[in-house]
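A single protein chain has been omitted; all remaining protein chains appear in their positions.
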Amino acid sequence: MKKIIIGAATAAVVAAGTFGAVSANASAPQAAPAAPAAAVAKKADAVDDNLRQTTHLTIEAATEAAQAALKAAEKENQRVSVAVVDRNGTTLVTLRGDGAGPQSYESAERKAFTAVSWNAPTSVLVGRLAQAPNLKDIPGTLFLGGGVPVTASGAPIAGIGVAGAPSGDLDEKFAQAGVEALNS
Amino acid sequence: MKKIIIGAATAAVVAAGTFGAVSANASAPQAAPAAPAAAVAKKADAVDDNLRQTTHLTIEAATEAAQAALKAAEKENQRVSVAVVDRNGTTLVTLRGDGAGPQSYESAERKAFTAVSWNAPTSVLVGRLAQAPNLKDIPGTLFLGGGVPVTASGAPIAGIGVAGAPSGDLDEKFAQAGVEALNS
Amino acid sequence: MKKIIIGAATAAVVAAGTFGAVSANASAPQAAPAAPAAAVAKKADAVDDNLRQTTHLTIEAATEAAQAALKAAEKENQRVSVAVVDRNGTTLVTLRGDGAGPQSYESAERKAFTAVSWNAPTSVLVGRLAQAPNLKDIPGTLFLGGGVPVTASGAPIAGIGVAGAPSGDLDEKFAQAGVEALNS
Amino acid sequence: MKKIIIGAATAAVVAAGTFGAVSANASAPQAAPAAPAAAVAKKADAVDDNLRQTTHLTIEAATEAAQAALKAAEKENQRVSVAVVDRNGTTLVTLRGDGAGPQSYESAERKAFTAVSWNAPTSVLVGRLAQAPNLKDIPGTLFLGGGVPVTASGAPIAGIGVAGAPSGDLDEKFAQAGVEALNS
Amino acid sequence: MKKIIIGAATAAVVAAGTFGAVSANASAPQAAPAAPAAAVAKKADAVDDNLRQTTHLTIEAATEAAQAALKAAEKENQRVSVAVVDRNGTTLVTLRGDGAGPQSYESAERKAFTAVSWNAPTSVLVGRLAQAPNLKDIPGTLFLGGGVPVTASGAPIAGIGVAGAPSGDLDEKFAQAGVEALNS
Amino acid sequence: MKKIIIGAATAAVVAAGTFGAVSANASAPQAAPAAPAAAVAKKADAVDDNLRQTTHLTIEAATEAAQAALKAAEKENQRVSVAVVDRNGTTLVTLRGDGAGPQSYESAERKAFTAVSWNAPTSVLVGRLAQAPNLKDIPGTLFLGGGVPVTASGAPIAGIGVAGAPSGDLDEKFAQAGVEALNS
Amino acid sequence: MKKIIIGAATAAVVAAGTFGAVSANASAPQAAPAAPAAAVAKKADAVDDNLRQTTHLTIEAATEAAQAALKAAEKENQRVSVAVVDRNGTTLVTLRGDGAGPQSYESAERKAFTAVSWNAPTSVLVGRLAQAPNLKDIPGTLFLGGGVPVTASGAPIAGIGVAGAPSGDLDEKFAQAGVEALNS
Partner (left out) sequence: MKKIIIGAATAAVVAAGTFGAVSANASAPQAAPAAPAAAVAKKADAVDDNLRQTTHLTIEAATEAAQAALKAAEKENQRVSVAVVDRNGTTLVTLRGDGAGPQSYESAERKAFTAVSWNAPTSVLVGRLAQAPNLKDIPGTLFLGGGVPVTASGAPIAGIGVAGAPSGDLDEKFAQAGVEALNS
């Protein structure tokens, strides 16, 4: 497995007078000039049983989705917060809308987290509590309408959460507008 | 971008009587029978400017690395804890060694987090505090020897942290044994 | 002070079948069709010694600033996270850039918080620790270059924080690009 | 947008030998000698689509309201704590009444937070849980009588919470006495 | 020890249809119509080696002190937050002054906590760090000028903390104005 | 109010070469050689409307009660943890019994906190949830049998909590044994 | 009790130039060359009423159990996380399986904690909530199927938790595979 190089080698590079993060990174962003997909394919293919690839939204796409959700809410004069999290549950984008209630920010994050965890809209997940009511005790979750998953090839890669409108149905309508922005 | 499907469609599937997570997932594990790398390549290539691929250790590899670090310590009669985190800072594996001090567990996680954040061994990063002493106030970090990054194509994809030996140098020697296990 | 109405009166309105937040709000957004400034002036003038007005960035402006900071970093091939907080220290926007280290997200928020708290770039604030080293123990702060305040009439109304580049100077250059986007 | 000045300019001022916060501030308090409302109006009007004004209670008004609530409780020999939070959910004033139970302090803050989040008394909000029981899982909330919103022009600008009396109805009666003190 | 009665007896009383706290309390407030001091004396004297009396500020006094500190700051055009904590480190009063920086609120509480813990102004305590620098790692403390103890018979019974002015000396001057208000 | 002395005066004393807490204290322990109750009475009487006295268990009594509860459990071969908190909700004593489950320690503290907050055994308080189910969302509380209040003159001055036995009734029986030890 | 030696004596040893933990430890691992059990027996027997012995899984056994649980899940194409905790509730091993949802990691730890606390599978414990619904409010617990205890001589010595499969029954089946690996 030649491509995994121990830290000591890297350290020689980074010790040369900087104190921040090294910008090199294992991702293969689309903006790179040449054949990135092929490169990824080759690495994953030839090299290494120790590695796996995962798919994520770019920050540009995540921001676009969040803004679309916020705009959908503003069009209906609703004041909401929006969050996008990745499949790790890590927050990528948050937008606290003008005039949104203070409870909306963390609610949006938790709805997004919940949707991506179970790959289903939170409005659907609320229904599952009838069978397993204590699911809602899992840290980081919130079982209220307003969270929807983003999928690629049927698998969850992100969650979008919206909170602050007068009903979870409205929140979820705005979150779905965010998802749709990714398809246009 | 046809392959991103909104949550509502997925919901129809998951509503059918289960309350756990849907197992489908965007990763492309090597164990899959056919040409996964090609599939990834195709998706990233043809489909979608909204997506990016990132590289991770498999849980099997991460566990193997952690166990190698622990064994290296045991060989020298040192009692340590070991942690492996991914490039998101998310913990993949922890092992609390027999008889390791109670401070070692969270220390190991933080060293691993610190190493992967700056793509350098923590023993090197300690030296950078001379220039920027407040780096050590960043939440989740610990600037003590014992953390090393794992890289692929020169970019950090994981961190291994060891804590509990009488010196940071020893801890780091064991962490590097973990990295080396990935190369054999 | 006629315009402050007790909650019971409001309750009659909100009890009518919704469970979300009421969207009415004391802010006076510029998008309102008619004379909002006059309305604000009148209320503040005529009514009420109990009230004060404060100035904030709109979410649209805050997002624009955050995106400008992120783009400035990307132009130099740096991978960073960005945060915008208001004068209350409340986070308005976060953007976790593609490939930014896991330590960057909370660092960006704390730098923004620190800059708006003391109305100065964090690179300047680092220097003040010579006099009062324990300032850095104040919860929520981070004394590393990369945070800049946004001011209106000389007073701080927001902070922009960037983290993840190899030096605080670079981070702060990107944060300032965010501030400048508000002036163009 | 001339009135937003980047931090560097401000920094020149603040670097001159102090280490605390700069006292200038974007608010326009009523105590200022001349035409503050007009000044606010002009800035919001002429300058800047990036800015919005929000309305808050002065600390003097918030304290007066909290004291009125506490006195109303004392008159009925009830021992309570009182909190006032603003529309951001940020606590402005807390008063731990003599002999109030240890659970009352944080309860009062949460009731105030809940009331201002949904612009309704918490006694009303309890009823909404029939429709959406998981609202009560939103961080920072408490669905027990004793919280009331303060409004200006119908929009929520603050919340007052009281806790410690033998019933939520009593708590809420005292909180309303706090709101009424703002109207007299 | 006849006066300590087990909970079961009390329970009979409180079970009668209320769900809040019982208002009876072991404190002996001065406002009680008759001879409270004597009653206290008698109880402490005659009854019970298991009991001890401690002295606290009334909430009225604590509020008065906090307001005096805030006013002293406002007189000098400084925007600060103020906190009063008791000898247990429990917060009694907080006032977030108009326009005070977001870092000031928790700073004020911690300065008050620190002052009452060591019965000395925090400006003095800063000096002790030369001998024992790790004192500042004790949870809840902040070693910056601005906290002063309140004493009764030479022993600490409360702490007042102020934060937000351009220097700790100024903050502490305002905190002392709060203490002095108790003596007038 | 001569007896409240500002911190500056005290500071002169404590600056003389120590860095710990000053041992003088406003409490009036029974062990003091002469007439402490009288002294307290005089101070409260003559001096100062700003002060109030509260009654607490001595640490000796609290420890004795905790040990009695633990012994009662051991006599029935139950493995439990025990906690005693004061009327502020501050923990005075904890005992983690041999072999008690890991959940028992914090449970004991919370039961004690709950009992002293509402001055009733937690077994009684559980019943009140029928009326106000969200009481159990108050931070720090636990509505399970096993907590009992300690009272003086009918007012709550402490709580004793026991956890770890197979039923809350058993836990509460042991907690009451702790209370009874104070009466013997 | 000769074998308990005060810290001062030990300090002489450890002061000699190391800063890590001393590796000597009171445990008696089976790998030690000679008669460890006898040594333990002798110490416990002859010496000291102050000491007690407790039984734990070795890290090797705990890792083996965790890996067996993970493999059982992978065999059924389920993506889960696994945790093993000891009788103290302290985490020994965590494994975040490839593609497991972000909610699974902490869920697995809590299920393991819950199972070892009450020495029963969490699927059984869910049923007990009918009698005592507030058991689920105990910090650290999670009442969902997927946690099983490990016992020695009938007493709980560890818990294994699995989370991430579509049902708690599946999770628990995998956790039991982990337990069974210890018996083979």
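Worth pointing out:
Letters A, B, C, D, E, F and G name the chains as they come in the text, with residue numbers starting at 1 for each one.
By definition in this document, a residue touches a chain if its C-beta (ideal position, glycine included) is under 8 Å from a C-beta of that chain, and two chains touch if they have at least 3 such contacts.
Everything quoted here is computed from the prediction, not taken from an experiment.
If you put the hidden chain back, the residue from F:Leu51, F:Ala65, F:Leu92 or F:Ala155 that touches it is F:Leu92. Touching the missing chain, out of B:Val84, B:Ala112, B:Leu142 or B:Val162, is residue B:Leu142. The missing chain lies against chain F, touching residues 18-23, 25, 27, 29, 58-59, 63, 67, 70, 77-79, 90-101, 103-105, 164-168, 170-171. Although one chain is not drawn, its touching partners on chain B can still be listed: residues 98, 101-104, 106-107, 110, 126, 129, 136, 142-144, 168.
Summarising the interface, chain E meets the missing chain with residues 52, 54, 85, 87-90, 113-114, 116-118, 132, 134-135, 137-141, 156.
Heads up, the rule we're going with is that only the chains that are shown with their structure count from here on.
Comparing the residue numbers each copy contributes, chain C and chain D share more than half of them at their mutual interface. Chain B and chain C carry the same sequence, and matching their CA atoms takes a turn of 90 degrees, rounded to a multiple of 5.
Its interface matching that of A-B in over half of the contact pairs by residue number, C-D stands out among F-G, C-D or B-C. Averaged C-alpha coordinates give centres for chain D and chain E that are 22 Å from one another. Between the Cα centres of chain C and chain E there is a gap of 33 Å. Between the Cα centres of chain E and chain F there is a gap of 19 Å.
Residue positions of chain A with contacts to 2 or more other chains are 19-22, 25, 27, 29, 52, 58, 87-88, 90, 98, 101, 103-104, 117-118, 132, 135, 156, 168.
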